[in-house]
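Sharing a structure, written as structure tokens. Questions coming.
One protein chain is absent from this view; the other protein chains keep their places.
Letters A and B mark the chains as written, and numbering starts fresh at 1 in each.
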Amino acid sequence: MTATRRILWRIFLIVALLGFWQFVPTSRATQFWLSRPSQIAAALWRWLEDGSLWGHLGATLLVMVAGYVIGCISGIGVGFLLGLLPRLHRVVSPYLAAVYALPKIALAPLFIIMLGIGFAPKITLVAVTVFFLVLNSTVDGVRDVDRDQIQSLVLMGASRGEIIRKLLVWASMPWIFTSMRIAVRYAFTNTLLAELFAANRGLGFLIQYSSGNFDATGTYAAITVLILCSVLLTEVLSRLENQMARWKV
Amino acid sequence: MAGAASAALATQGGLKMKIEFLGAAKRFSARGNEIEALTPTDLSIAREEFVALVGPSGCGKSTMLNLAAGLLEPSAGTVLYDGVPVHGPNRRVGYMTQKDTLLPWRSAADNIRIALELRCRATPRAEAAERVAQMIDLVGLTGFESHFPAELSGGMRKRVAMARSLIYEPETLLLDEPFGALDAQLKLLLLDELQQLTRNRRMTVLFVTHDLGEAITLADRIVVFSARPGRVRGVHSVALPRPRDVFRIRFSEAFGRMHEALWDELKDDIVKGTDV
Partner (left out) sequence: MASEPPRAASASSVIWSQIGLGLALLAVWEALGRGGGGTWISRPSLVVAKLISWGGGDLWRHLGVTLAELMIGLVPGVALGVLAGLVLGRAPVVAGILRPIVVALYSVPLISLAPLFIMFFGIGMLPKIVLVAIVVFFLLFFNTFAGVERVDADLISTVRIMGANAEEQFRKVVLPAALVWIIGGFRIAIPYALIATITGELLSAQSGLGHLLNRAAEQFDTTSLYAVLLILMLLGLFLTEAAGWLERHLLRWRHRAG
């Protein structure tokens, strides 16, 4: 089956689904839960018109980026430290494993108590999640460096600092970049999750607020925005990945 | 030229041919290009003959093997097995490749047994178990029956692969560089085992290899291939007496002469830059 026919099939499926959703005869009760594409579109339009959607998206973006950056920088930093000090890493690793096993979202109530309602607890949650992810990969990356390569440099007379700068940093890059890529998704997910709690802005908040009010239409509209954002994010990430793959060889 | 030689053989004793390639050819299209993997070729292999196919990579020898196995359909011409055209996988042959394709989740014994589990030759459990045990003994793997392939050395895995191909007693064995990845000593040992097994069971063998020494050691006839496009360059009879001492035959004069002659033929392809 050619690519064009596949695309046509997909369009057909989606249109058929939407059509069914729009025109299927339902009772009022079902209508309440099910809503209709036309109503969802109307709700989206309203949000766009009064600009509220952008405010929410902006809030989500802010939390996501801030948490991501903080998490990455600290994760890479501590990761290098632990990677270069294997004894320290061995001592600390069971504790790291324990925290890693904890669903980070469970920390949300704690952060809210500590930091109040607002951006701080959300950013902290995202940062903590990203931190542990990047930390693990960085440590693996540093420790995974080929011993033979290190030995070659040692034999050449390289100092410890030189080995770190010229070899370890570069050799662990692939690991670090991979985890940074994965961390973007985690940052996104956890931003949304954090916004489900005690928030008044953001995409996650939109979902929570609508569903809390039993506003099915609003909930679906928010989810539609979510789907669009997720797909966009995935696209951007994979384009970026392809770009970087070209530099790597 | 190859056709004439085999036609001669055919008429010689009125031998019925086991495998016949009549103008068999194979073309592949990859990315819009047509690749001729095998130009129309005539070749006949007699019953109980051991025929080696040698040549550089891309010369069509593996393709020929797969045509005989029924894994590929010829783009032109016919492939006959026992006088009947081959359609679909040929169940009367055993097949061994360089990759040992053992099922990694089955133990050695279970891997060997699998052919007997199939509906097309359903075997009662007890009988199957007995035959598997015999096979294990035959290839010298006693004690390793319950080991998984990941726990076996390369040579042992090859033995399991051999046992697996032989357990359903096929009349023909098709081998595609089966011992390519093994070290020299192990290779000789397995070549010896192969020789014994196939001679004892009076099997017809089609053996693809790039190692001339292997070919001369085991084969009755050697078919030399050329690459791009894949075609038969020549067919040589190996007149060395049987049974052959796998370990020492390389030091005989006759072996040396044969090796030189074949090497000369293949050399041209090497000079052209194709790897053997």
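Quick note on the criterion: a residue touches a chain if its C-beta (ideal position, glycine included) is under 8 Å from a C-beta of that chain, and two chains touch if they have at least 3 such contacts.
All values derive from a computational prediction rather than experimental measurement.
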Output for the hidden chain's shown neighbours is A, B
For the chain not shown, which residue from B:E151, B:D183, B:D245 or B:E260 touches it across the whole complex? B:E151
Write down which of A:A43, A:I76, A:V139 or A:L192 is the residue touching the left-out chain. A:L192
The one of A:I112, A:L125, A:V139 or A:M180 in touch with the missing chain is A:I112
For subunit B, which residues touch the unseen chain? 69-71, 89-91, 93-95, 97, 99, 101, 103-107, 114-115, 117-121, 147-151, 168
Touching the absent chain: which residues on subunit A qualify? 1, 6, 9-10, 13-14, 33, 84, 86-87, 90-92, 94-95, 97-99, 101-110, 112-114, 147, 150-151, 154, 160, 163, 185, 188-189, 192-193, 196-197, 204, 207-208, 210-212, 214, 216, 219, 223, 226-227, 230-231, 233-234
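Here, only the chains that are shown with their structure count from here on.
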Report the inter-chain centroid distance for subunit A and subunit B in whole angstrom, where each centroid is the mean of the CA atoms. 54
